[in-house]
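Okay, here's the structure, questions in a sec.
With one protein chain removed, the remaining protein chains of the complex are shown where they sit.
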Amino acid sequence: MTANFRSDNETPVATAILDAILEANHGSAWAYAEDDWSTRLDQAFSELFRTEAMVLPVSTGTVANSIALATITPPWGSVYCHSGAHILNDECGAPEFFGNGLRLVAVDGEQGKLDLATLEQSVYASEGHGVHSYKPSALSLTQATEGGTVYSIDEVSTLCDAAHAMGMKTHMDGARFGNAIASLGCHPAEVSCEAGIDMLSFGASKNGCMAAEALVIFKQSQWRETAERLRKRSGHLLSKMRYVSAQLLAYIENDRWLKMAGHANRQAAKFGAAVDNHGRANLEFPVEANEVFVKWTKEGFDHLKSQHIQFLLWPGRDDLARFVFGHSTTDRETSFLIDSFEGMP
Amino acid sequence: MTANFRSDNETPVATAILDAILEANHGSAWAYAEDDWSTRLDQAFSELFRTEAMVLPVSTGTVANSIALATITPPWGSVYCHSGAHILNDECGAPEFFGNGLRLVAVDGEQGKLDLATLEQSVYASEGHGVHSYKPSALSLTQATEGGTVYSIDEVSTLCDAAHAMGMKTHMDGARFGNAIASLGCHPAEVSCEAGIDMLSFGASKNGCMAAEALVIFKQSQWRETAERLRKRSGHLLSKMRYVSAQLLAYIENDRWLKMAGHANRQAAKFGAAVDNHGRANLEFPVEANEVFVKWTKEGFDHLKSQHIQFLLWPGRDDLARFVFGHSTTDRETSFLIDSFEGMP
Amino acid sequence: MTANFRSDNETPVATAILDAILEANHGSAWAYAEDDWSTRLDQAFSELFRTEAMVLPVSTGTVANSIALATITPPWGSVYCHSGAHILNDECGAPEFFGNGLRLVAVDGEQGKLDLATLEQSVYASEGHGVHSYKPSALSLTQATEGGTVYSIDEVSTLCDAAHAMGMKTHMDGARFGNAIASLGCHPAEVSCEAGIDMLSFGASKNGCMAAEALVIFKQSQWRETAERLRKRSGHLLSKMRYVSAQLLAYIENDRWLKMAGHANRQAAKFGAAVDNHGRANLEFPVEANEVFVKWTKEGFDHLKSQHIQFLLWPGRDDLARFVFGHSTTDRETSFLIDSFEGMP
Partner (left out) sequence: MTANFRSDNETPVATAILDAILEANHGSAWAYAEDDWSTRLDQAFSELFRTEAMVLPVSTGTVANSIALATITPPWGSVYCHSGAHILNDECGAPEFFGNGLRLVAVDGEQGKLDLATLEQSVYASEGHGVHSYKPSALSLTQATEGGTVYSIDEVSTLCDAAHAMGMKTHMDGARFGNAIASLGCHPAEVSCEAGIDMLSFGASKNGCMAAEALVIFKQSQWRETAERLRKRSGHLLSKMRYVSAQLLAYIENDRWLKMAGHANRQAAKFGAAVDNHGRANLEFPVEANEVFVKWTKEGFDHLKSQHIQFLLWPGRDDLARFVFGHSTTDRETSFLIDSFEGMP
């Protein structure tokens, strides 16, 4: 058999989501997000997050992140993020494009997490030169992190408090937000709006949807116009938005998103345990969501490849690889991976 | 009954297109347009246009137009388009955003079509001031036009030759390209690449797809990098692009796109004939594609509304309305419209 | 002799202004507009305009205009200006560049002046399509106009009231503001801040300075940060700003600016009268400031050229020319022009 652990971006669409698309496909519907599905999103997400939430449905995480950051950051403002952040490394400058030349500032931190002291030091270092410097404007956290770890409620809260105290707004890149919540077992509001997050890129594409993400604005209704203008102006206001919004509604209905994410997390945990127990391989980060980073030998990884197992060798490294588990990963695929892995001591 | 002639943007997805989506939904696939569907587009469209064509699948016409224009126009370049063009009036400045402040120059012309003499006059008027002026860089034609008319092969050819002679590149906004080809009955290449069009926004969403457009670059392979960078940077490189590309492949397969467009055109023609024969109503433009612009009385339009017929009263006018016919418009709906219309002499 | 009436941009620096530069050239001074000259500008211009005014010294009218417009207009906002405006035709898109893709909308009007009804019609025509359209955001008037005419206090007031009523802010391009005030004989505040102008590009370079313009913000102190950021970010915060500010202080001291502008206006008036009395030549516009637009024969203009008289033949025309008079134009030069002109009946 073959098994693909390269990325949850490569997974198919979950049946329940496809069904929602099919159901939405009857008759005509108002264009440009004025349809019956899109206009229900505010209410649905306000309930999900038990606070006033405004939602812009969009197709990619990159545009959700970019609109969010460009809404809360002037062109001469800087955004602080982890040095491994997707917005910094994998979006070809989309935040800079939407934000007309805003600047991203990389902040190091262990296990994929921003460290408070390092953040504060970095902000202070770039202040004090007035109009000659960028103005610290936003903090962006990734949850779950790029290392597959998960910020605790306290960690998010502490970082957001510090950011607000320094005059900044806060954004969460939740491309794998479902995996984080399934891991924490908390209410989704606790680690986002209630912990001080102002805008959330609520990801769904990686976890069972086709091309659907919700840009969620908490309480700050004055940001809506800017966000909507940016969506239109960047070509992201789909004429047939009903098909995106129908996905999002089905995704959060009946905890479907958490069930899918929980499944992925459990598969990751099984492999993580196997790595932990292996004599020669090691976990690069604790396995807290749906990703497993493995330090191992080139021979070991070559062996897995020879078994038609697909994964990501870290760029420039032959001793580190990433395995991602998705909503569609089967027990059989995971077992096959574990068996192949354990078969190469 | 009710019937909706407001916009082809409001139509559902055609069954054959949905089926293609469902078929694409098996197992994992490479992300970011490296999947088996996306990588077949260049070949498929090269055959369709019987020349070397490169295709970027995207989700909206606005982004296709904007990437095209920003690829062939520097920030200090100007794009000449009809004063009724979608890029000018309905995209909230997306071309200016993607093009970092390029300028659109409106050129008047009857029946929704650019006039050669007016175009040349407009270009000459803005030249001659060197670095102080914008540099005429691109011509953008809409096919079918915003008035529901269709440029002939000769008309496109003449305008493109003039544009090239003035040092400009050429773009066609083909949001309703299928309707134009079905109307002309010519080969799609004849009125695009072979007539001098350099880049084409090949629309599909209005004519049966969910959210799928093909940005087609003819021959000029050196433009690919810029176009691809702009797509990524604007958040339009979908991770699960297979679902867009599968739509496009199904759309052009077996002349499906022309059959759907032809159907819409025929419905429009029937209503157009009814208007033409009506004693008090008049056609604003000749009916050549799938749109009918009707000049009539307020009472007449009110009557249609009372019959639950939906259409677009032109902004700021109560004597002009637009009726759009789509792939999903039924004979019964068209008959109902005609009957209601004729019932109000 | 030769005489140059091509543009007031070509005049030398007035002696009093040069003296001010020389006086400022002693010892060290704080850089970046924190020097003793720059920090006096707010007070000096507040007195000049008898209201709270904030001033950013800059080097060109283009940057003053661009910062002003970008401060009061979002990237998805439109600026309404006369179809002959400098910001539209002669700045290579600087407003679009500073404003990240804002749009300029040309409004026609006789004698170089915006017409109220045409303005309102133009704004209404572009509204009503919500997020799909640009948002009308600013009105920009040129005073004196590009046609050498001067808006009356009432005209400015009426247009500003209308703009404010439509939710727009107002800007005045005062590249020749001194000529306008000298012509009107009113207090400078009457036709600017007191008539409803929010931001003024107070020109000085054309009227005796070397490279000095004052961007004046009336009352709206909240705009200061954006304007200052844009100045720095565009490379216009000179390290040795004292030399610009010293020019501006000397320029407005003792009505020096009005004396120089009045001189230029009087020279223009003399030539204007000669044209008016000439049998075959005609004035294109009333002569109200320092520019004279003459409709005449090719032979006539050729004759002047043969006399080594320099002026601007209007681009694409051989029967229209512009003559500009400056602070340094001598009676002798004007007489020479008039004699040459009258010598060719």
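Worth pointing out:
Lettered A, B and C in written order, each chain numbered from 1.
We take it that a contact is a pair of C-beta atoms (placed from the backbone, for glycine too) under 8 Å apart; a residue touches a chain by one contact, two chains touch by 3 or more.
Here the structure is a predicted model, which is why all the values come from computation and not from measurement.
In the full assembly, the chain not pictured is in contact with A, B, C, by the touch criterion defined above.
Considering C:Phe97, C:Tyr134, C:Phe271 or C:Phe301, the position touching the chain not shown turns out to be C:Phe97 (whole complex).
Contact with the chain that does not appear here is found for just one residue of A:Phe97, A:Tyr151, A:Phe177 or A:Phe341, A:Phe97.
Taking the complete complex into account, C:Arg233 is the one of C:His164, C:His187, C:Arg233 or C:Lys305 that touches the chain left out. For chain B, the residues touching the absent chain in the complete assembly are 32, 74-76, 100, 131-132, 135, 226, 228-229, 232-233, 237. By the touch criterion stated above, the residues of chain A touching the omitted chain are 75-76, 89-93, 96-97, 99-104, 124-126, 128-129, 131-134, 315-316.
Although one chain is not drawn, its touching partners on chain C can still be listed: residues 4, 6-7, 9-13, 18, 21-22, 25-32, 58-60, 62-64, 66, 91-94, 97-98, 205-206, 210-211, 229, 232-240, 243-244, 328.
To be clear about the criterion, only the chains that are shown with their structure count from here on.
Of all the chains, the one whose CA centre sits at the greatest distance from that of chain A is C. Separating the CA-averaged centres of chain A and chain C is a span of 51 Å. Annotation: 34 Å between the Cα-based centres of chain A and chain B. Residues of chain C in contact with at least two other chains: 75-76, 100, 131-132.
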